[in-house]
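Apart from one protein chain that is not included, each protein chain of the complex appears where it belongs.
Order as written gives the chain letters A, B and C; numbering starts at 1 within each chain.
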Amino acid sequence: MTDLSVNIGGMSLKNPVMTASGTFGYGSEYAEFVDLNRLGAVGLKSITVEPREGNAPPRIAETEAGMLNSIGLQNVGIDAFISDKLPYLKQFDTRTLVNLSGRTVADYVELCGRLDGTEGVHGLELNVSCPNVDSGGMEFGVDASMLGALVEACRGATTLPLIVKLSPNVTSVVDMARVCESAGADGISLINTLLGMAINVETRRAELSRGMGGLSGPALKPVAVRMVWQVYNAVSLPIIGMGGISTTEDALEFIIAGASAIAVGTANFVNPRTTMEVVDGLESYFRRHEIPNLAALRGTCIVG
Amino acid sequence: MTDLSVNIGGMSLKNPVMTASGTFGYGSEYAEFVDLNRLGAVGLKSITVEPREGNAPPRIAETEAGMLNSIGLQNVGIDAFISDKLPYLKQFDTRTLVNLSGRTVADYVELCGRLDGTEGVHGLELNVSCPNVDSGGMEFGVDASMLGALVEACRGATTLPLIVKLSPNVTSVVDMARVCESAGADGISLINTLLGMAINVETRRAELSRGMGGLSGPALKPVAVRMVWQVYNAVSLPIIGMGGISTTEDALEFIIAGASAIAVGTANFVNPRTTMEVVDGLESYFRRHEIPNLAALRGTCIVG
Amino acid sequence: MPTGRDTEARIVAKREVAPNHFEMRLACDAPATEVEPGQFLHLWLPERVDPLLRRPYTVYRTHDDGFDILFQVVGRGSGLLAQCDVGATVRVAWPLGGGFALPPDGSTAIVVGGGVGMASLYLLIERLARAHVPTQVLLGARSRDYVLCRSEIEALGVPLHIATDDGSEGHHGFVTELAATVLDETETNTPHVYACGPTPMMQALTKVATERDAPTQVALENRMGCGLGVCLGCVVPIRADEDVSYKRVCVEGPVFDARVVIWEYRV
Partner (left out) sequence: MPTGRDTEARIVAKREVAPNHFEMRLACDAPATEVEPGQFLHLWLPERVDPLLRRPYTVYRTHDDGFDILFQVVGRGSGLLAQCDVGATVRVAWPLGGGFALPPDGSTAIVVGGGVGMASLYLLIERLARAHVPTQVLLGARSRDYVLCRSEIEALGVPLHIATDDGSEGHHGFVTELAATVLDETETNTPHVYACGPTPMMQALTKVATERDAPTQVALENRMGCGLGVCLGCVVPIRADEDVSYKRVCVEGPVFDARVVIWEYRV
């Protein structure tokens, strides 16, 4: 039998297929389509200390093979998350990766502290790359020294596996990943959305109320695969790869580039069964190619 | 009548429609499809001091709504360019923007010097953003102080309009544009390709011989529009916008975001008449909306 | 509210009912009769990355073996759908969202449609007729060629009043003017108003109806990402007591009480 299990910085997953933060709600919304027990882990929407209403509409726009979003971290806040959302997920035999977003180091530290030891939480993902709020952590994601300080502070606040989700909107994602490694992170998520913009040429209005938003979907996959490959070759932390994954082949590209696990984002909106199809597809690929386990495929990309 | 003429840092174009470097050869290849007299300007393939053979194949791969290329600046070199390629273009009533690439500041300065005063050359575009050679100028494009020094040196070597073509693979394209402005550039081209990668999952080989390559085409348009908008709001240099332009609406998005001219790249490969269709389309849009000239539309994007 | 399922559906008939407006019959193996008026489906042209996202369409009419949609070609997705041949298959997630609430016993109803907004109202009119609620339908269209569902509504025996922008049929002007007249003429208890159409029309209608104290339900048509309540892309600002909060059109809507919708937003 093929062994698809994988350990991401202390979080052990039965298979490498996860959901990307903000694209799967809190799990219950997809119960009709997805057997949550068959997911490696559920990545959850960013949580902040206080509830947030998010940005004014319009918040999404479609672009060629992609979409822009500017949700602005609308969420119920940490209290309601723990009391109302987390219980549902506990009934499933899967892992939860709780994504955290904040304005200040203190915000992140508070969130880490609140969740440390909370039953049903298996790992934390620091969102330092949200392009859609003025203080959405994006400044942490593009400034190496701020990032290092943040990760160190969070490291001190939790014993849970600590994943940092990096922004692709940087000159060197490798530098950012190195900083995370030194600061004690257990893994890297790559990538959050690329900053983009679209304009309606009849009304001359930006399609999103805030002008710019985050590009996701198949359009950005080549950028994501490249960043996974670069970081894989530079740091030894496990990588959760994401960005445009819609098919088994897409997931395999990320694994061959160096990802230990992968997350499906925008594709959930298009085909809610994507994650299940990818789990099935990976199983048959590994069988067909007689690859014994994930490590045997990870990072094996041949160049030249 | 609608006046589509525009002046880009001293280079006066009859309309804002150009071709992007490396996607239109030296003009003659498209003569069957395009009336060169109807182009605002022809952007030419990067020229280096010595001829270059370029990278090993495979050099291109298709991605969702985009393509990756890793041509590696294959070109005939400055001498052959002047003697064999330039004469053909002189017969047309259009402008030529000659794109320069080098390993060192001295290379760029030499190229600027050689072309200064050369008949048939109307402007120079510094390619500081080629991701496909080890020394393709990309280090200039991602390091503000190197970029400033390069632009200053080139400024001293030519009186021709000097455009700098920036890399999108940076944390702040605005910082780079500001550096160009201070160093005496006459305009900014935005954007060159995004660094990307694709992997064939059956062979586990990178689709390109060098692994990574430059992503172009509709997929990256939202990133390009965003960068044009950011730079337009930060510097006063004219901007040549490009990245995924395939239709009149795409061209209008860039103009409304702040571009003074636009260039068609990858779309030339798909539909060789794209530039002509965009010229026609702009004329009818300006007529239909009764917009008197380009300046009246440029940068008028409404946000919020 | 039933939760959605995602099924394959086969296009079994297609008809251009007005310029650029198509009625399309979809067959699938799940019964559609449980659909509430105003609920929608999320339609995917499979294996495409362009357009990438699904497109939301109201269930226009139901059959034992599927349903109809009625749509206008406005862009890439609707254009490609209109080009699909009979026999082609698409995927539909349905039924999604919540429907219109029928009025309490003894009420009357006024249904106001603007253009293709009628697609969201026909099933409601059918249910109102079946429940013997005295109902009048007001329909605004560009011109007489764009009057949708005329024969279907007439077949239900429900009175139909038409307003056209160019005066080529019925009232020359806005359907909201017609609504004001009809509301003013109504002498008994206040009728319940139901509406779907372009945002400016619904906004104007809300004013007309609230000035006359008529309870009004509107079906909104915001841009959607997931259609399932997770992306938070489709929200509309809703007044709640002193506060404003963003509600998801795909889950908390698409039908809202018109008085709490904050209309000064863009879709």
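In the analysis below, a contact is a pair of C-beta atoms (placed from the backbone, for glycine too) under 8 Å apart; a residue touches a chain by one contact, two chains touch by 3 or more.
Model, not experiment: these values are computed from the prediction.
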Original post:
Taking the complete complex into account, which shown chains does the hidden chain touch?
Top reply: A, B, C
Subject >> Touching residue (missing chain; options B:R95, B:K165 or B:R205) >> reply: B:R205
Subject >> Of B:E64, B:D107 or B:E181, the residue in touch with the unshown chain >> reply: B:E64
**OP:** Using the touch definition up top, pick the residue from B:Y30, B:Y108 or B:W229 that touches the left-out chain.
**Re:** B:Y30
Original post:
In the whole complex, what residues of subunit C lie against the chain that is missing from view?
Top reply: 48-50, 85
**OP:** Mind listing the subunit B residues that contact the chain we can't see here?
**Re:** 22-25, 29-30, 32-33, 45, 53-54, 56-62, 64-67, 69, 71, 74, 205, 209, 217-219, 246, 266, 268-273
Subject >> Where the missing chain touches subunit A, by residue >> reply: 64-65
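Simple rule for what comes next: only the chains that are shown with their structure count from here on.
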Subject >> Chain whose Cα centroid lies nearest the overall Cα centroid >> reply: A
Original post:
Roughly how many whole angstrom separate the Cα centroids of subunit A and subunit B?
Top reply: 34
Original post:
When you check subunit A against every other chain, which residues touch at least two of them?
Top reply: 56, 64-66, 205, 209, 218
Original post:
If you look at subunit C, which of its residues touch at least two other chains?
Top reply: 49-50
